[in-house]
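Quick one: the structure is below, and I'll ask about it shortly.
For this view, one protein chain was removed and the others were kept in their places.
Just so it is clear, A and B label the chains in written order, and each chain counts residues from 1 on its own.
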Amino acid sequence: MNISLLSVAGYLVGIAALVGLNAVILVWLERKVAGHMQFRLGPMEVGPHGILQTLADGIKLVSKQLVIPDEADKPLFLLAPIVSLVPIFAAMVPLPFSETVQAWELNIGLLLIIALGLLNTLGILLAGWGSNNKYALLGGARAVAQILAYKIPLLICVMTIIMMTGSYSLRDIAIAQQGGWNVLYQPLLFIVYIITVTLETNRSPFDFSEAESELVAGFHTEYSGMGFSLFFLAEYSYMFIAAGLATVLFLGGWQGPWLPGVVWTLIKIYSIIFLMMWFRWTFPRVRIDQMLSFGWKILLPISLVNFIITAGVLAL
Amino acid sequence: MNRAVQPTYTLDKVSEENFALNLGPQHPGTHGVLRVVLHMDGEYILQADPVLGYGHRMQEKIAENMTYPQALPYVCRMDYLGALSYNLAWVLAVEKLCQFEVPERAEKIRVITTELNRISSHLLWWGAFLLDLGGFTPFLQALTDRELILDLLEEVTGSRLTYCYYRFGGLPSDVDDTWFTRVMEFIEGFRLRLPRYHDLVTGNVIFYHRAKDVGVILPFDAAGYGLSGPILRGSGIGFDVRRHEPYSGYERYNFEVPVDETGDCLGRYNVRMMEIEQSLNIVEQAIGSITEGPVRSKVPKLIKPPEGEVAMAVETPRGQLVIYIVSDGTKKPYRVKYRVPSFANLSIFAKLARGQLLADALAILGSMDMVIPEVDR
Partner (left out) sequence: MMECCYIKDVVKGFLSLFTGMRVTMGNVFTRPATVQWPREAAPLPDRFRGHIMMLANEATGYPKCIACTSCARNCPSQCIIVTGKKPEGEKKKIADRFELDFTKCSLCGLCVEICPVGALDFSRDYALVSYTRDDFNGMNLLQDLGSPF
């Protein structure tokens, strides 16, 4: 028991390190990808090819003054970034990186991750309300409408995979794909999942809650310094978790030739994250009512029909 | 999603939770220092009141204290994106008043530089419109091509944005023949890159649904509010000053005036993209027919126009600019009036924004392509 507690504590430290390292890498990767897709180079000054740029930005953000607006709801204002960030650590626990590397094997790991993802939106709503700023309020309200419309296709997606595998545990789902990755059996579902996950993480083309040209900065208008960086940490970590879930559900988890399982998992996760970044720098933003009608009229029917067909095929 | 009529929220449907949102003078979505006070019901706009004057620089009063050549830099700074059109308007107005002749080579070079400026202004509009809609890459793609135009114009005029290039009677200095070769190379390269613009944006389903049926301006309204430029032509009325009141030799060039019947943001977008292509045609024709000769005719050192008034209309990238000068025979004008296109174009925004979502209102502002310093003068 002591050893297993020790290993869990070790894994938690590892997860904290992973979250930090992931944010550093992703901020740099995002800026480089953005730069090269826009005929420019991205950060080049700090460190070779700008590798240390995130460090410099982090130092800058930490040293900024924490400005709290006058009539803002102070407890909510300060709590919002924390509410966004803390569930990330818990959500990373059931994620398997390889056959042996997993923080804790939960038999309902999948449900845990999806449920904890909802808390991100709670953080956005708290930030929007607590800022005492109409732009932030609009951003927070939009985020809630977005989540309500997209949890259902996501859950149907995930239920189809569970139905195919027969278990909620992420490790079992990954092992069950040894005969062939799920993306080959369910390509449409993979597309629906990628779209849904781009929505959950408030990434372009669905980033209306932080729409930079309409609502000045959306829900994080009033945040400066560390509060802002915590929101960004939460967003990038949540991208990592969502991509990790996609890897396990559709791309076979850690399976792959020659290289160790952890490396394959990371390769697949970062490929999906690159795909999400590619979306961000290509498409303009979708309007909120169009997004809602897209969710209810297109994604929901597709995922339901897929679910029924899968159920039929499995019954035969 | 075929909607012929946009949804309207009249004040009957007001809820108890309207609030006033200040699309303030500092906002990433308004192009300059425009302030719009929006009364909103959730995401829908009930009423929009633009508040102007944050960039007022008393240009008309300043022009009364400057001699005619001294007013040239001031005129260029009103609309910094289409500065050569303003320059052309001022120079043509004074030449019309004083009956100065302009040599043919100077006219052709004026047309070439003005049309290049128009292309660069439309490119910036394209990027900024998509930035308002939330796509970040098109802005940089447009600016990369715009840099080539700015480099070409810098070789001729010396400046990149606020050119002060035309003088009364022609141009201050001649242009090297190799410059024409470089312009033709640019045009060929740009024609090859233009499909990439359409691939990235025009065919995109997200953009299509953001711009289709948004901000429909009926032709009756367009004529009634005094709109001009691509906004007017996007509503079906094909009025272009270059075609109907030609100046500076435009009657000799063979170009089409693009008109789109739909009147929504997508229509205005299409009109401007087609205008870019037509400008490329005009530049090619002008370079093809360039002649040798002087670039400046003899004008007196001190410009003292005869007493009288003149009104000169010019097609800027934003619409019709009219410069009205009243001269009392001295070296400084008695009164100068600028009728700027963006001011009239802004006047329809309050009507269009009613009942729209905030995102749509910003798309409408973006498609109207206004430069606010021009509105405030």
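Keep this in mind: a contact is a pair of C-beta atoms (placed from the backbone, for glycine too) under 8 Å apart; a residue touches a chain by one contact, two chains touch by 3 or more.
Keep in mind that what you see is a predicted model, and the values were worked out from it rather than measured.
Trainee: For a quick check of understanding: of A:Ala17, A:Leu41 or A:Ile267, which residue touches the chain that isn't displayed?
Mentor: A:Leu41
Trainee: List the residues of chain B that touch the chain left out of this view.
Mentor: Spelled out for chain B, the touching residues are 66-67, 69-74, 77, 137, 141, 144, 147, 151, 154-159, 162, 164, 167, 172-173, 196, 199-201, 203-206, 208, 301.
Trainee: Suppose we count only contacts with the excluded chain; which residues of chain A make the list?
Mentor: 33, 35-41, 44, 278-279, 281-283, 298
The rule is short, and it goes like this: only the chains that are shown with their structure count from here on.
Trainee: Taking the complex as given, what residues does chain B use to touch chain A?
Mentor: Residues in contact with chain A: 1, 19, 21, 27-29, 42-43, 130-137, 140-141, 144, 200-201, 204, 206-207, 209-210, 357-360, 362.
Trainee: In the complex of these two chains, what residues of chain A are touching chain B?
Mentor: Listed in rising order, the residues of chain A that touch chain B are 34, 37-40, 134-135, 138, 141-142, 204-205, 207-208, 211-216, 280-290, 293.
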